[in-house]
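For reference, the structure discussed in these notes is given below.
A single protein chain has been removed from this complex, and every other one stays in its place.
Showing subunit A:
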C-alpha cells in the first residue's frame, strides 16, 4: 500500500463519523442512534424486538407495555462478555485485520467481540447476538460488535437471502389449470360432436320432404338451443370478445358451441357463420356419424361459432395438419442450402489450417504426396459444394412464391445466401491461391467454380480489385507528396530537384491512369 492510499484511507476514517450520522435513525420512533449496535439495542429494549424473536406470539398489548417499560428503564442490564480471547491493541502499532492499516485515534480501535481480533472502527461495524462465552446465540444473546468475516460466517447466514423452493407448488397449480383447460376442451368437443350429429340427422330427416326449407331451420334452431344453454339477451350489453356495445348496427349472436353472446363484426372476426361440412372436414378425427342415406354435399346448413371456440377446437388440428404437409419448395431448397452451408464452413476451416501447413511446408518442401492428394480432394469437394450452393440459390431466385409471406421469406433467404457467398468466396479464393502457389501447382486448377466467374468484376477477381485499389490509393498519396515536394523545391530555388520531381510526378500520373483503366468500373468514382 503506498503512501497516497494510506492517507486516503485515513481521510475516509475521519469522515466516517460525519457520514454515518443520521443513517441509524430508529424506524419506529425516529430516535437518532450513533451506530448499528446502538440501533439494535434500542430496537430490542425500547420496541421489544428481543421478545418478538424469542416468543413470537406475544400479543401487541404486551409489546406496547414492554415498550413503555423499556423506555422507562432506558439502559439495559450490564452484560458480562468474555474478554479473555481479545487481542491486545496499541495505538500506532496494531493493525486492522481487514484493511491492515495501523490503528490510531483517528481510525479508532475495536476488538471483534467474537474472534477477538483487532479492527479499526470502520471494519468492525457489523453486529450479531453473542452469549457470555462470545458464541453466536440468535435467541438469547446480546447485540455485540463483530467483524465482517465473523458476521458472514455465522451459522445460517446467507448473503443472498433465503431460498425457498416453490417448484412443487407451482407444478401443482399448473397441472390443475391444465387439467381444467383439457376438461373444458373435451366438453367443448363433445358439444361440438353432438351439435353436428344432430344437425346432420335433421338434414337427413328432411331430405325428401318438400317443406324442408321452412321446418328444417326451426328444428335446427330448437336443437341448437338444446345442446348448449344460450345466455339470455337482456343483460348482455357488449360483445364478450371485443367488448363493443351492441346496437342497431351491431346485432347480438349466440355462439352455438358455448352459448355466449358475441357480435359478428367483420373487422374483429368475433364470430362467423361456418358451413357444417367444412367443420366436419376440419375435425375428421372426432366421432361424427354421417347418416348412411345422406348426401353430404347437399347439406348447406351453417352454424355460428365464436372465434374462441373455433380456435380451441381447430388450432391444434390445423397446426398438426400443416406439419404433416410436405414443405413448400422454398423451404426444401433452404434446407438443402443450409446443410450445404454447414459443410462449406466446416471444410473451409479445415482447409485453412491445412493451407497454413502448406505455406510453411513450401519453404521446407516437406509435403508428402498423399497430403497433397488429400488436400486437393478436399478442395475439389469444397468447390463442388459451393457450386451446389450456388445452383440452389439460383433455383430459389427463379422459383415462384405462393403468397406474400413466402415472397418475403424468399427474398430474405436470397440476401442471406448472397452474403454467405461473399463472405466465404474470399477465403476460398485465398485458399486456392495459397494451395496452388504451394506444392499443388502441378494440379493446374482443373475446375474453377461457376461462382468465381459470377463474382468477377471486369475480368478481375475481388482480391485483384482490392490490390489494384490499394495501389491506386498509394500512388495518389504519393502524387500529393511529390506535388508538395515540388512546391518546396521551387520555393527553395532548387530547380534541378524540381525538374526531377516533376518527371516523377509525370510517371506517377501515367501509372495512376493505367491502374484506373485496369480497374474500369471498379475504380474510385
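As a working rule, a contact is a pair of C-beta atoms (placed from the backbone, for glycine too) under 8 Å apart; a residue touches a chain by one contact, two chains touch by 3 or more; residues count from 1.
The definition used in the following text is that contacts and distances are computed from a predicted model.
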item	value
Record-based protein name (UniProt) of the chain missing from this complex, from "LANO_0F05754g1_1", "Trafficking protein particle complex subunit BET3", "Checkpoint protein" or "Centromere protein O"	"LANO_0F05754g1_1"
Contact with the hidden chain (one of A:169, A:298 or A:507)	A:507
Options A:245, A:339 or A:499, residue touching the unrepresented chain	A:499
Absent-chain interface as seen on subunit A, which is shown	470-471, 474-475, 477-478, 481-482, 485, 490-491, 493-501, 504, 507-508, 511
